[in-house]
Structure formats: C-alpha cells, structure tokens
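Okay, so here's the structure we're looking at.
The other protein chains are all here in position, but one chain of the complex has been omitted.
Naming follows writing order (A, B and C), and every chain is counted from residue 1.
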C-alpha cells in the first residue's frame, strides 16, 4: 500500500502533465479530425493560459472556474483565426499556423501588462490532479458525443475527401469552423491547465516545444479517434521520465528513436478504429454502430 | 483474444517495471547517509553551463564526505534528474524528489521561470531548495527556498565606476538582451553609472537571446563612434557581438560581464576576447583562498579542465546545504534542515573568500575585475 | 551613407543565408510534401563536421565546406530513407513524415549536443577568411561576399536544374503526386534521393558558412536558421527557388534595418507579421493555380 502511495506521490506530477497534454492534444485533434493540420493550438493555449493566470491573480478564482474563462477566451481567439485561416489552402494553412506560433511568442514578450513580458507570470494557485481529471473527463465526454453524432460523421467525411463531402451538402467551411471553435476552447483550457500546473508561465511556455509535443502526442496516439490523443499524450509525457530511468545517458536520443519506431510501425497511431472495423468486416456478425 | 492477453501481460510487466524503478530509487540509504536531489541541466539549450554547475556540486559532495563537513559520520549522496531546462520536466523531477522521503534537500535552476515554478513545490512539501543560477528579487522564501547567487548588477556597477573614472569616456554604447530581464537590469545599472560620470549614451542596442548574426548590431554600434562599448548580454550574443565588433575593426574598449569567463569561451574565441574587462567573484589563478585552491586542483584532476563561475556556484550550493546539516541537532529532517539553513549568515566553505547570506539570499562577495590575457589566462584587468 | 550601405550588405548577407537554407526546405516541401522540421539539424551537423575536419585533420576552409556540404546531403538521404521512405504509399499524408521529422530533430539535435559537448565552437581564426574588402566608401567582410556568392550560385544552379533538365522536370512532376509521376515514367526514387541530397547539401552549406561567419558552431545553429528560413519559404512561395531567395534577402534586409532604425523588439514581430500578411493576402501563393477548391 505504501508503495502505491509513494508511487502516486512521485509520479502524480507526470500524471498531471499527462492530463494537461491530453487537453492540448485533443485541441490539435479537434481540427485534425476535420482535415486541418494546424499548430494554432499553441496560440489558443497561450490565450487561455494568460487569461486564466490574470483571472486567478485578480479575482482569486478557483482553477476550474478559471478554466471556463480560458475556454471561452480560446474559443473567441479561434473564431478570429478561423475566419482568416480557412481561406487558405491546406499546406499554406499548416505553414501559416506555424508562423502564428512564432508570432504568439513575440506578442507575449511585448505585452508585459497582460503577460508579464520577459519576466513571465507567477500563478498563485495549483490545480489538483483530481480537478484536472474531472475537467478532462468532461472534455472527453464532449468528444465522445461529437464522435457519435452527425458532427463526427461529417467531420470524418470532410477530412477524408472535402470535395466529395461538399457535393453531399456538407459545408466544409462550417464543419472546419466548428472544429476551430472546439480546438480553441479545449486549447484554451489546456493552456490554463498548464499554467495552473506549472504555476509559472512565460513566452517560452507556449512555444515550439509545446507545438511538437502536441502534434507528436496526437499522431502517436492516433488521430482517428478521440481516445488516441489522450493515450498519445500520456505516452509522450511518460517517455522522457521512463527513458531517464532506463537510459539516462542518451535519454533524448532514445525518446526520438521510440517516436520514430512507433511511427514507422504504426503510422496511424496506437489507437486506430480502422483496425477494429477491419476485424468487424471479416466477422459475419453485424457490429455496433454509432448511436444518436 | 491472444492479442488481449498479450497486451495485458505487457501492461502488467510495464507496471511492475515502473514500481520496481520507483522502489529502487527509494532504496533505504545507509545509516548516516542522506540524499540531496539536483535537478540538472545536463542536456538542452543551457547544457554548457548546466554541466559546470553539476560538476561543481559533485565535487562539493566528494569533499564534504571526505572531510565530514556535514557532521560526524554523515555522508551526502547526490540524486540527479535532468530537466533539459524544460519547466514541465523540472516540475516532475521536483515532485518526485518531494515524494522521496530520503531526499532532504534539493538544488537547481539556471533560469528564473523554472526556479519560479519549483519554489511553490518546495514550500508545499517542506523541502529545502537551494537555487544556484537563477536570480530575481524575492525568489527566496522563508524557510525553504534560498539562493546562493547574488542579485545581478552590483559587480558590473563596480566595474563601470572604475572604467568611468580611469578612461573618462565621452561616448558609450550599450548592448543588451531584450528578452532577458536580468541583463536588461544590468545594462540599466551600468548605463546609470556612465551617465552619472558624464558620458553620453550614443547607442542602446537590443539583441535577442537566440540571435546569432551580429553584423548588423556591430555596424550600428560602430556607426555611432563610441569610446567604450558595454556588452551586457547573455553568453552567446556577448561572444558574437564582441567577435563581430573586433572583426569589423573596432579598437576601443569593450566591457562585458562574467559570461565570457568560462575557459571554453576563451578556447573558442581566443584573441578576440583578450583584454576585455569583466567582473566576477571566482576565477582559477586569481582566487587563492585555500578552499579555492583545493577546489581548482580537484576539478582539474577530475575533469581535466579549469572550473568556471558556474561550477563555483554549484559547489557553494552543496556546501550551504552541508553547513545546515552539520548544525542540526539529532536526526535530520527537511524542516530542521531548512530552519538551520535559514539561520546561516555566512557560508563557511566558499570559493570567494567570504560569502554572506541575508534572509536566504547570497550577497555580493568580493569582486574581481579581470580580463583574458594573451597567455590565455585570466588576470586582473589594468588600464593600458 | 556608409552606414546605410554596410547595413544593406549585412542584410543581404544575412538574407542570403536564410534563402540558401530555405531553398532546400521549400524544395522538399514542394517536391516530397514533407514539412521537415529536421532540416535545421542538417545545417548544425554540416557545421560540426566541417569544424572537426578543420580541427582534427587541419584541412583548408574550402575542403571543410565540401565535407560539410556532402555530410549534410548524405545525412538528409539517410533521414529520408530511414524516416520518410517507410511512410510513402501508406497514405499518412503530411502527418506521418512530420512526426518522423520531429523524431529526427530530437535525435540529431541531442547527438549534436553530445558531439559538441553542448558548447558553442568557432572555426579557429586563421582557418577562414576573416578580413574585409575595403572599397573606400565601405567595407565588406570576405565571409559576407562568400555567403552571397554561394547563395547566388546554388539558387541559379538549382533553378536551372529544375527548369531546364529532364530530372528537374521529373522533380516538378513528382510534386504532390509520386504515384502519377511513376506512371508517367519518372523514376520517383531517383527524384526523391536527389531532392533529399540537394536539400541537405544546401542546408549544410548554409550551416558551415553561417557557423563560420557568426563564430557559432553548435547544436542550436540549425534552429535559428529553421525559423527564419521557414519564413523565407512561406513569403517567397515554397515551389519557387527565386521566390525563396528574394524573400530571404528581403527578410534579412528588413531585420537589419528594423533593428537599426526601429527596435529589436519589433524585429521578429515584423518578420512574422509580414509572413502572415503574405499568407492572407495571397492565400493560394504561387502554387494555387491547379487547385479548384480549398480542401
């Protein structure tokens, strides 16, 4: 029993970061599952993070309430970004979103009254693992419902073949706009979760490292089902800690190699609904269907 | 089905492995042995300095154990977790140390954001944390968070006062790192000294910590025709700016900070940084206290190179903890250790010929104004 | 006036590095459809290999450049064949290759960190041309002349290769659709290898020259180039060598002059806002012609 308590005490932070990264990865998944490869999540996270930090600093809000504000702020930012970005062709959008990550850092550095500028901001409250878990459970439920509703079905169609989807009366713009809103809200919450877990945020908190973590978690875990990004986030968070324990000398190299091997062996990620469907295709019995 | 059992077995094995890892880290230490956790920067963007801090800490541990500096029959053991200067990884490492009841104290942090992120964990877990690199006003918190690095500025101010009085420059240009608050503060302090002495500020040129090309800033600075150029930037930009200025043919005086003091920097830049004054408190060849001599010899013997300011700070941090350990009456606990450390007003074993501590914050030790000479050694700077 | 001219040359030289680096990044993106985040690692490694060649074997600067360039090219081929080749024909789109490139970024950067002991090095001062050409009204460092020359040479060479040769036509044909190209008799594999090599070699050249000119050879070298080279590619259009080069030079000049006349704080902000403006004002870029709808 004591071993379990010790284990929990030691690795609760790893679990907390796994939960935090799950939000970030789900935000990335939200747009990816509608056919948009975008790094804008980093900006939404920055908006959410600094909004939450300011709200907590000024009004001493409990973390979960601050998460709500962060989600709304992220959603609003996403609406603005979506209007600009959805005019772009896919490949340009990927590049533009990467540029937005770089711009975000410059903006954060140059608005010290909002973000603390080069000094960063202290966040006086720490979110508990239980609160993070609850918030993620609610978010995951939202994704579960989306997956099994008309939105989930048509967003998959848009992702696989947007022009075919459009000739079936599906507005790709509308679907991807909704995807951006969800990405913004979840990304904002993720940014707030990161802020209240680190308790210190600065321009570098929301920069390229986060972009890479997010996209790697999502694709590693599997970008064809909402559960994939969560699995990927935990794997990608635990990887450095594990590698440090196993191969401290070359931990980063080992981390890269593991990522490489998984991607080459399982390019669709660890969680792949297609495998299940293939198995169902072969079995004669009819299978479960998404319900309403 | 086969697949499922396979997955389960794998999961069980992983879980078992994880627990045993956790277990092994918790192996009860020998009687009288206590663990100190270091959250290092052995990899990542600041690894060059990070390795130095870590080596200084390692040497301190050896010295303490060999001489019983932490008390009769008390030995210290350093547990290492690398953060790669990543805040999230540092927080995870700190939480793991906090959970490990054999860890009595921790030391870490080159950059302020990470120090800021770790200090609440230290406070919440009653775990002493000694900061050895990051500086910021108000970072120490009674009684758990302390710092062995003096707040920046005063050393450069001292140096600037001397430069201003000896050289009497008319026109001074300043370079600073616009995205680093510490160096911005240093530049401001230095500028105030020169302006007080009647020197005109001809240029204030801001660069960024990640910049590599300084031809533009160098041309700009030289265009203003300064007598003295003060380079108050982080390490890479400082070396880059000085190189660019010298390559463009600037022959006036350049002053900078201790960032160019590591021997590796001289090895890299050679004659380009010769004769450039900077201020510091520890330097092999000049620091001649018995502690410093022993440390320098041991460092050279072990790592085959000279120590630098960073290794000196890592060394001081561990000795600070050891001094606290020694003062404890009875079985050491985190709380007792923190209490004793907070009471300390002067670190006995230091490399500076005296190191005062006020409320957990180290004060400026003796300051040396030095430069690299043409023999590749650091010598006291003289106005030529 | 002298200040203005010298800063202009500084800007052009800096921009030439961005352009030189960006050519390969854009080439791989346009021809192979890979957003290669490891492109900067080629530059770091080329500079490191060149540095060790000089320090260990005492070779001359041109040989060090050649060693670095070939090293960068070979490294790029290795990365392509190990990391990207297994993903082709598996319909992973941009994503799979993006992730494996991140994996290589992690691996190559940390290996480079180990190789350099996490320090920054510089070519010993006697080993590369360090002086300045004095024109009377202005002075230009030799390294800047070499950088500008190298960029012009590479850009012209690759432009002619793509536009005027059969293998270049094949590279254009592979474009986004290797499948169609292989039906048309193009040896897709040859094109892939050549593209990878050219990308690695130009990135490597930018790495060695940049490392020498800025006295900064480290495992972090490529990251800075990547961010700015990326900007050059986006502004200039990733399927056009001339565009990349022009945009690179434009960015270099802007950077230098904004830092000189406005403030460094705005410098990067300006670069990236310029970049975003370009994207929004010309959503289809130079590539847009064949696309009938945004998808």
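Following the convention adopted for this analysis, a residue touches a chain if its C-beta (ideal position, glycine included) is under 8 Å from a C-beta of that chain, and two chains touch if they have at least 3 such contacts.
Keep this in mind: contacts and distances are computed from a predicted model.
Missing from the rendering is one chain, named in UniProt as "ABC transporter ATP-binding protein" (options: "Cysteine desulfurase IscS", "ABC transporter ATP-binding protein", "Heme exporter protein C" or "Hydrogenase expression/formation protein HypC"). Only one of A:60, A:137, A:246 or A:278 touches the chain withheld from this view, namely A:278. Contact with the chain that does not appear here is found for just one residue of A:58, A:130 or A:168, A:168. One chain is missing from the display, and on chain A it is touched by residues 145-146, 149-151, 153-154, 156-157, 160-161, 163-172, 178, 224, 273-274, 277-278, 280-281, 286-287, 289-292.
One rule holds in what follows: only the chains that are shown with their structure count from here on.
If you draw each protein chain as a dot and join the dots that touch, every dot ends up joined to every other dot. Chains joined by the most contact pairs: A-C.
Separating the CA-averaged centres of chain A and chain C is a span of 30 Å.
A separation of 35 Å divides the Cα centre of chain B from that of chain C.
Shown for chain B are the residues in touch with two or more other chains, namely 43, 178. The residues of chain A that reach two or more other chains are 109, 252, listed in rising order.
Contact residues of chain B toward chain A in the complex are 18-19, 21-23, 25-26, 43, 80-82, 84, 86-89, 91-92, 94-96, 98-100, 112-114, 116-117, 120, 124, 136, 178-181, 184. On chain B, the positions that touch chain C within their shared complex are 43, 45, 47-48, 50-51, 178, 205-208, 210-217, 219-220, 223, 236, 239-240, 243-244, 247-249, 264, 268-272. By the touch rule above, chain A contacts chain B in their complex via residues 3, 6-7, 9-14, 17, 109, 118-120, 122, 126, 194, 197-200, 202-205, 209, 240-242, 244-245, 248, 251-252.
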